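First the structure, then my questions, so here it is.
Only one protein chain is missing; all other protein chains are in place.
For clarity, chains are labelled A, B and C in written order, and residue numbers in each chain start from 1.
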Amino acid sequence: MNIGFLGLGGMGAAMAANLVKAGHQVRVWNRSAAALEPLLALGATAAADPVAAFDGEVVISMLADDAATRAVIFDSGALASAKPGLIHLGMATLSVDLVGELVARHRERGVVYVAAPVFGRTDVAAAGKLNILAAGPAQAIATVQPLLDAMGQKTWPLGEDPLRAAVVKIAGNFMIASAIEAMGESSALVKRFGVEPAQLLEIMSGTLFDAPVYRNYGAQIAAQRYEPAAFRLVLGLKDVGLALSAGQGRHVPLPFASVLRDNLLEAIAQGDGERDWAALAQVAMRRSGQD
Amino acid sequence: MNIGFLGLGGMGAAMAANLVKAGHQVRVWNRSAAALEPLLALGATAAADPVAAFDGEVVISMLADDAATRAVIFDSGALASAKPGLIHLGMATLSVDLVGELVARHRERGVVYVAAPVFGRTDVAAAGKLNILAAGPAQAIATVQPLLDAMGQKTWPLGEDPLRAAVVKIAGNFMIASAIEAMGESSALVKRFGVEPAQLLEIMSGTLFDAPVYRNYGAQIAAQRYEPAAFRLVLGLKDVGLALSAGQGRHVPLPFASVLRDNLLEAIAQGDGERDWAALAQVAMRRSGQD
Amino acid sequence: MNIGFLGLGGMGAAMAANLVKAGHQVRVWNRSAAALEPLLALGATAAADPVAAFDGEVVISMLADDAATRAVIFDSGALASAKPGLIHLGMATLSVDLVGELVARHRERGVVYVAAPVFGRTDVAAAGKLNILAAGPAQAIATVQPLLDAMGQKTWPLGEDPLRAAVVKIAGNFMIASAIEAMGESSALVKRFGVEPAQLLEIMSGTLFDAPVYRNYGAQIAAQRYEPAAFRLVLGLKDVGLALSAGQGRHVPLPFASVLRDNLLEAIAQGDGERDWAALAQVAMRRSGQD
Partner (left out) sequence: MNIGFLGLGGMGAAMAANLVKAGHQVRVWNRSAAALEPLLALGATAAADPVAAFDGEVVISMLADDAATRAVIFDSGALASAKPGLIHLGMATLSVDLVGELVARHRERGVVYVAAPVFGRTDVAAAGKLNILAAGPAQAIATVQPLLDAMGQKTWPLGEDPLRAAVVKIAGNFMIASAIEAMGESSALVKRFGVEPAQLLEIMSGTLFDAPVYRNYGAQIAAQRYEPAAFRLVLGLKDVGLALSAGQGRHVPLPFASVLRDNLLEAIAQGDGERDWAALAQVAMRRSGQD
């Protein structure tokens, strides 16, 4: 398929590479050109600008956040230049407000918007093993299914409304943050009784909580290993903010998310903003005088 | 081995049965005698009172809570009658304050106290598949290891100080409650965007959260199936209270536990106290006007 | 003085009237023209548009919120048309981010921006008894002091940086919301013991809490009298949001504000959004099953 791909950060580069390897014609664009090299070496071609990337059958965006997405999709004139019938596959984690606006403005142009945010970090993306949440017109999703299969291990269908995929992704990240906080508070508690957090977390993630989130973040917390950051704490604050603002728009109080926000702010104030967001666990340690 | 067993609720009865089946001589006692019948049918014998149960090589207690434990171990005169050298295996979930007091008073009598609280509900107990946290003198744990093996799939050693096993058990239950709350808030959030909680919870417990706690409680929350109660919500409040009081004693703030306490109280005020504690998830639904 | 006045809601109309009565030439503008009548009857003149209002010695804005302020000051071209030397007195409650932007863009035009948000509701404004927080260049504040004196009982100087007045106003509203919540929770607590909230609130606001906030909101809560709304609960949510976002920008966790936000959202979800924000007190009542 003839695909434009916008955004070659750690995640986007890995995903675009898998599309190239699967035999698709991929025209890539990135804000800084340096990121293009590895893709061009694999056989991708360079799109001169976002407008050029929007000229094809499918365009995929994997941009950093709401602001980057607005700049590249709206302000650059890319969407305004799009031909009716194009399918835009938005795979970044975005606010529900922006997704709603994307849907409306694509509809005005006769362009189909499909939300397809993903679970998985860069290593998972590189292995083509992402879990993809997809919501949009069924026909369009069927069309892009080969692309999704090249990037992910499984596509989870969430119906016609792109907001649904957006909010499930946001809820999932909120659940991860909650798990980190619960491990952090529990670790601070047991440590005061002489139990190493590593012991607690090994037991829990070996039994009732034997799942990737607890095994992986548990190991980081146990070792207090927060660098290099696989996902920076400041981005965690952004994602918890997406949950809070989604909830605010529909009047859904989220007290755990409120605690997370306060604690992430404290972590940043204490200097941990650029470390991995598992460092959220240090907040409970510090408060109890155990750092 | 010649064992006294105190407390034949759902958990205790299943555990005692496994000891009988493993060939041990088990003398059982329970506050209400009706619970004895099935055990006697299996080959256990009846202890006339707690004092009689304390007369042997090992006594195991699996009583409802702190109050029941105090009544049976202290007030009945059982501990006061114990012969030096006896090993008392305390398997209930108790406050760290009471465990500290048990350790001290057993030591005065020359009786060894081993804390061995468990993870697993009654079906797991019946299958002999409990996860057992054990802390106490190494020699004593080695002596009772065959008993632990008859009741559990694995014993997790936590050192010499019984408080350590007690606090890890408390922390584990707090982590479970946190997982339920996170699922509840997330469910309320996505539902406002048209996503069935069942969809969210199936995705999450099939991927990043593929662990018993999320699969089992997730299924209950998805189906809003809170009866019959495997673990009553009022007991969940008691257990979160154990975490809060353990934290208070050592000055460890636990903001997630504070949210849980408030929400469990609200659930009780709204009539859900006798339902399964997964009904905690209904609080977020109700608050957002979606019950 | 020759003054333009933008925004004739309940507060603005009362403040502009006091300026007219004090003998100033006031050219008024409002989005809907109906609000102009009473002012014109007093002797004010009508400004055709925001640009016209910006043509004078001083312009005062008292617009509803950030969005209205952006639309009227920036988008209408008013600021772009302003002559250097004009003093703009911004008296609405605005976000610190917008105030920062206002300061920067006024400076570019050679226009002085003074932040002068107020404490007091419409009856206080009508009586010319507002408390005014003023921050901006000392010279400019001295120039507008007669205007401040016509509108307020006292001006509290906060230095040269307009952000300081903005954040103190935001903090003050947050303190009011906290007082309402504390009264609400306390009322729910004592009511469960048979004490009428009116009794509690009369005692407290007659002794240790003998201040306007507690007397006035206490009387509303005691009588559960939330209509008509002097300040709508949805606006309270907006103001607590201003505190949270000011805190987020500088990494200041505000756990009370987080609780307030969650509870205000719950109040809106339960149908109280258009009632007076003292209705926040009903949340605690409802949660405890006492509504």
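Rule of thumb we're sticking to: a residue touches a chain if its C-beta (ideal position, glycine included) is under 8 Å from a C-beta of that chain, and two chains touch if they have at least 3 such contacts.
Here the structure is a predicted model, which is why all the values come from computation and not from measurement.
Colleague: If I'm reading the header right, one chain is hidden. Which shown chains does it touch across the whole complex?
Modeller: A, B, C
Colleague: Out of C:70, C:109, C:238 or C:251, which touches the unshown chain?
Modeller: C:251
Colleague: Return the single residue from C:14, C:158, C:233 or C:279 that touches the missing chain.
Modeller: C:158
Colleague: Which residues does chain A use to touch the chain missing from this display?
Modeller: 255, 265-266, 269-271, 287-289
Colleague: Spell out, residue by residue, where the missing chain touches chain C.
Modeller: Chain C touches the missing chain through residues 96, 119, 131, 133, 154, 156, 158-159, 161, 163-164, 167-168, 170-172, 174-176, 178-179, 181-183, 185-186, 188-190, 192-195, 199-200, 203-204, 207-214, 243, 246-247, 250-257, 259, 262-263, 284, 287-289.
Colleague: Across the whole complex, list the residues on chain B that are touched by the chain not included here.
Modeller: 237, 241, 247-248, 251-255, 258-259, 261-263, 265-266, 268-269
In this section, only the chains that are shown with their structure count from here on.
Colleague: State the superposition rotation angle between the two copies chain A and chain C, fitting on C-alpha atoms only and giving a multiple of 5 degrees from 0 to 180.
Modeller: 180
Colleague: For this structure, which two chains share the highest number of contact pairs?
Modeller: That would be the chain pair A-B.
Colleague: Same residues or different residues: which describes how chain B and chain C meet, taking over half shared numbers as same?
Modeller: Mostly the same residues.
Colleague: Between chain A and chain B, tell me the centre distance in angstrom, where each centre is the average of that chain's C-alpha atoms.
Modeller: Each chain's C-alpha centroid was found; their separation is 37 Å.
Colleague: Measure off the straight-line distance from the CA centroid of chain A to the CA centroid of chain C, and report it in whole Å.
Modeller: Result: the chain centres lie 38 Å from each other.
Colleague: In angstrom, rounded to a whole number, how far apart do the mean CA points of chain B and chain C lie?
Modeller: 53
Colleague: Which chain B residues touch at least two other chains?
Modeller: 255, 287-289
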